[in-house]
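Note that this complex is displayed minus one protein chain, with the remaining chains in position.
As written, the chain order gives the labels A, B and C, with residue 1 at the start of each chain.
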Amino acid sequence: MLLSLLLAVAIAALRLRDLFAVVMLFGIYSLLTALFFMDLDAVDVAFTEAAVGAGVSTILLLAALRLVGRYEKPHRHNPLLPLVVVCATGAALIYGLSDAPRFGDANAPAQTHVAPRYLSEGPAETGLPNVVTAVLASYRGFDTLGETVVVFTAGLAVLLLLGMSSPSPIPDFGSEDDQRMQRHAAKGLIPFILLYALYVQFHGDFGAGGGFQAGVIFAAGLVLYDLVLGHLHTRQVIQDGLLIRLGALGVLIYGCVGLYSLLSGQPYLDYSALAKDPVHGQHLGILLVELGVGLTVFSIITLIYYAFSARRVKA
Amino acid sequence: MLVATLIALFLSMVLILLRAFAGPSVYDRVLAVNMFGTKTVLVIAVGGYALGWTSYVDVALLYAMINFIGTIAVLRFFEATAPEQATPDESNGEPRP
Amino acid sequence: MNLLIDVLSGLCLLAGSFLCLTGAIGLVRLPDMFCRLHAASLNETLGTPLILLGLILQVGLTLTSAKLALIVLFVLATNPTATHAMSRAALHSGERPIVDPEAQEKSSSKS
Partner (left out) sequence: MIDTLTGLFNYWVAVILMMTGLYVVVAQNNLVKKLVGLGLFQASIFIFYISIGKVAGGAPPIIEPGVELYSNPLPHVLILTAIVVGVATTAVGLSLVVRISESYGSVEENDINQADRLAELETGDDQA
């Protein structure tokens, strides 16, 4: 049911020529995906997809459209060859899937390897009820360190490509009157959004949430501030230079936690070394690492948004 | 009762999607996306309660926030690209740079 | 007492879903953007809190219902704001409501 809606949205998005509409349909698409994730027990993923897909990536796409223009040129193009390629690939994939374990099968190979161990030992070893957070920050800490560095590098790449130009405000539209209502509403809401982001950050050990989500939500709050009150105000709150330092600091926190455990004679990123009691150490380590992730994600996403929104439109 | 509500919500989601596909102007689409977001919040809240999902409210709350941010963002950026479109005699507001 | 709560929440849910559905139908059926905005926003602003209120009544006094109440507040604050911003933006970009019945007929026969 949900999936058929997804398909409809995807195909409609493909046919539209107004790129603004495409981006909006993409937003709907990601809302649907997140609903689907909720249905499949992936609360944390739904959380992330909600914050990222519907929020940040839509905003970034729109910010880019402001710079490149919103209409696609009509083009005469023979769709036959791509269609054949796509159909052939699809047919091959579907054929290959016919042997796949059935949906929801508890004995599928994917379910029987490491997952049972994480589920049975995880809470006792790390002291966290949320296994996703435990696996993310502790068991697969290396992966997550890698991902954090990737996010950081992506932020640097965007800065290299677009530069840290001084803010050129999007011209103010309409009169002050037009904005007043938005401003008041946003001013009331932003503290709640930021507070909620902190809640997600520090409650992630117990419920859905964690550094990635919290960083994105915090950034979204700041983006709202920027949208409603203008660039100059936002720059007064937090500057580019500070942001890039915060991003680096996040990665550094993560790396140093690993280094600390290495220096105290344990393998890299083994948090048991952080405190006398291994479970306590794990808990502390996960908290610190999530903090690092949250900092990096927040500052990099905000930085990327700054880079896009500050760029002047060239004729 | 919950099931009836869910069905109603799904029906309205489908209808809203129709408008989002057809919607002649961009604003129709923005409106549809905004409504769709609210409907998603409701579906998560009602469905989460009915099916016993854990921490569904958190996700619903997040959606309500993100939805608002998204709508405002769309409007702001659309305004930033719109001026070429608006014919001067029709927009009797102040001329924009 | 329990029965009362059940009946109340049922009524809230029913009214809320009715409003949502009519809002969606209005969104599809009405002739121009401002009418659609009207249909959508008003029904939404009442319907969403009603449904959530019905849920709160069912959940009882817990952290969950507090969060649901927070969502209600949020929707009540954001929805009118978003709609207001939308109508402003639409008006500024040259979208005009149909006021004249002939034009309305024309556009509805066109679409």
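Just so we're on the same page, a contact is a pair of C-beta atoms (placed from the backbone, for glycine too) under 8 Å apart; a residue touches a chain by one contact, two chains touch by 3 or more.
Remember, predicted model here, so these are calculated numbers, not experimental data.
Enquirer: Which residue among A:Leu40, A:Leu195 or A:Val237 touches the omitted chain?
Expert: Touches the omitted chain: A:Leu40.
Enquirer: Out of A:Tyr29, A:Phe218 or A:Tyr254, which residue would touch the omitted chain in the full complex?
Expert: A:Tyr29
Enquirer: Identify the residue among A:Ala110, A:Leu198, A:Leu232 or A:Cys256 that touches the chain left out of the display.
Expert: Per the contact definition at the top, the residue touching the missing chain is A:Ala110.
Enquirer: What chain A residues would touch the chain not displayed?
Expert: 3-4, 6-7, 10-11, 13-14, 19, 22-23, 26, 29-30, 33, 36-37, 40-45, 48-49, 52-53, 56-57, 60-61, 64-65, 67-69, 72-73, 75, 77, 79, 82-83, 85-87, 89-90, 93-94, 97-98, 100, 102-106, 108, 110-111, 114-115, 118-119, 122-123, 129-132, 135-136, 140, 143-144, 147, 150-151, 154-155, 157-158, 161-162, 206-208, 210, 212, 215-216, 297, 300-301, 304, 307-308, 311, 314
By our rule, only the chains that are shown with their structure count from here on.
Enquirer: Would you kindly tell me how far, in whole Å, the mean C-alpha position of chain B lies from that of chain A?
Expert: Each chain reduced to its C-alpha mean, chain A and chain B end up 20 Å apart.
Enquirer: Would you pick out the residues of chain B that each touch at least 2 other chains?
Expert: 13, 30, 32, 58, 61, 65, 67-68, 72, 78-79, 93
Enquirer: Among the residues of chain A, which ones contact at least 2 other chains?
Expert: 173-174, 182, 189, 192
Enquirer: In the complex of these two chains, what residues of chain B are touching chain A?
Expert: Residues in contact with chain A: 10, 13-14, 17, 20-21, 23, 26, 29-30, 32-33, 36-37, 40, 43-44, 47-48, 53-56, 58-59, 61-63, 65-70, 72-74, 76-81, 93-94, 96-97.
Enquirer: Which stretch or stretches of chain A touch chain C in the complex?
Expert: Interface residues on the chain A side: 173-174, 178, 181-182, 185, 188-189, 192.
Enquirer: Inside the complex, what are the residues of chain C that reach chain B?
Expert: Those in contact with chain B are residues 9-10, 13-14, 16-18, 20-21, 23-25, 27-28, 33, 36-37, 40, 44, 48, 51-52, 54-55, 58-59, 64, 67-68, 70-71, 74-75, 78-79, 81-83, 85-86, 89-90, 92-96, 111.
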